[in-house]
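Here the complex is missing a single protein chain, while all its other protein chains stay put.
Up next, chain A:
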C-alpha cells in the first residue's frame, strides 16, 4: 500500500502546498487504494474518479500559477456520505427511490469543502435515508468493517467510517441523527464528531429527522476532525436553524500541551449499567482513568432521564421522517413505479417499491405517532421526555465541563446478527441518542480494542464547546497509542 494514503489530511495539505506532492499524485494514490480494497470493504456507492482527477489537475495548475489561498484542505481527498447533495453527481441516500437523481445544487458543506480546496473522491454507502446502525439497510449493498470483514462498520455513516478506516480517503463527512457518526466511528476505530445542532448547515443534507440531524467529520485523528470541522462549521442563511454564532466554534489548534488540569470530567452512571459489554466497559473505564492521570478531575454524575431517551427518539425521529419522506412520491424526480393506473396507485407502488423495510417501518411508526388521537400520547409525550433529557444535561454541565461515556454498548457486531431484530439494532445507539435530543456536541475516539475490534470513547460537551472536546480528545490521543492502529486489511 502506498504511504501517501496513510498521511493525515493536515499533512497532505502541507505537502501539497509545499509542492512535495501534487494533488494528482495524491488522488491517484487514493484511487489506487480504493481499487485495491474496495472489493472487500464496499464503502462507496459512487467513486468520483474522473471529477477528482480533473479537480486535482486544476489545483496543481493553480498552485503553480500563484499558489495562494488554496485552502486548508487543498489537495485532500474527502469522501462524503451519500445523503449530502452534490451538484452533477448522483445522490441516492442509499435508497432506490432516488434512482437517477442528480442534484442541480450543492449542499452548503460541499461548497465549503470546495472553497477549502478539498477533492471529492466519492459518495459513501449508508443505511437508507440514514435509518439504521449497520449500513445493512442500504438499498444497494452492505459495507464491511475493515477490521473484520464479517462485521458491520456501524451505521448509518458506515460507508464514510469504513472509507476512512481503510485509507480510501483522508477524511470523510457523515451525518448523525442518533449516533450515525459516532457509532460507526467507534466500530471502525476512527474519530467522529457530532457537532452542536446548528453549528453546521443542514442545507443540502437530505433530511431524516430535521430537529436531530447534523453533518460532521470523520477522520483518523482529532486534529484532522477539527480541521474538517473548521471548514464546514459556520452560519448559513439558507438554513434557518443554523446558529448565528456558529462561526466562533470552528477554531481549534492542536498544541503540544496534553495537560487536562482544570477540566472536570463527568461520568454518568446510567451509561455503565446493564447491557454494556464487559470489554467495552474495561476499555472505557481505563480511558477515563487516563484522563484523570492527565490532570482532569473525574467525578460521577447522573442523567436520570436518559433511560427514556431511546423511546422518545423512536417516536420523534420517525415522526419527522414520515413527514420528510413524503416528498418521494414519484412526481418530480427519482423513481416512479411504471404501470400505475391512478394517482393513488402511483403513490402506493412508487413508495412500496422504492423504500426498503426499515424506512417503511419508521414511516408507519411516525405516521401513527402523529395521527389525530395519538399525538398527545406519543409525539407530545416524547417531546416532554426530550425536555427532561435536556434538563438532565444542563444540570450535569453545571457540575462538569465534559461527559465521558462509552460510544456503543458493544464492539462491531456480525453482519446479519441483528437484521431480524430491529429493537436489538436500535440499542446500538443507546449512548449516542440522548446527545442528539439535547443538540449537544459529542466526539467518539478510539480508546482500546476488544477481541481485535475497536472501542470508542464518547466525549460530550456543552453547546458550541467543540474546542474543549477537541482539546480533551487530542490530549488523550497524544498520550495513548489507540488511535494509531490500522485495520489488518491488506495483510
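Keep in mind that, in the parts below, a residue touches a chain if its C-beta (ideal position, glycine included) is under 8 Å from a C-beta of that chain, and two chains touch if they have at least 3 such contacts; residues count from 1.
Please note the rule applied: contacts and distances are computed from a predicted model.
Q: Mind telling me which option in "sulfate adenylyltransferase", "cysteine desulfurase", "Aspartyl/glutamyl-tRNA(Asn/Gln) amidotransferase subunit B" or "Putative anti-sigma-YlaC factor YlaD" is what UniProt lists for the chain we can't see?
A: The record names the chain that does not appear here as "Aspartyl/glutamyl-tRNA(Asn/Gln) amidotransferase subunit B".
Q: Pick from A:56, A:73 or A:107: which residue touches the chain that isn't shown?
A: A:107
Q: Considering the whole complex, which of A:372, A:398 or A:423 touches the chain not shown?
A: Answer from the full complex: A:372 touches the omitted chain.
Q: Thinking of the whole complex, not just what is shown, which of A:32, A:211 or A:419 touches the missing chain?
A: A:211
Q: With respect to the chain omitted from the figure, which of A:7, A:56 or A:98 is a touching residue?
A: Touching the chain that is not displayed is residue A:98.
Q: Out of A:7, A:41, A:56 or A:85, point to the residue that touches the absent chain in the complete complex.
A: Spelled out, the listed residue whose C-beta touches the missing chain is A:85.
Q: Using the touch rule from the top, list residues of chain A that touch the missing partner.
A: Within chain A, the residues touching the omitted chain are 83-85, 91, 93, 98, 101, 103-105, 107, 202-207, 209-211, 237-241, 319-320, 322-323, 325-327, 329, 331-333, 343, 347, 367, 370-372, 375, 379.
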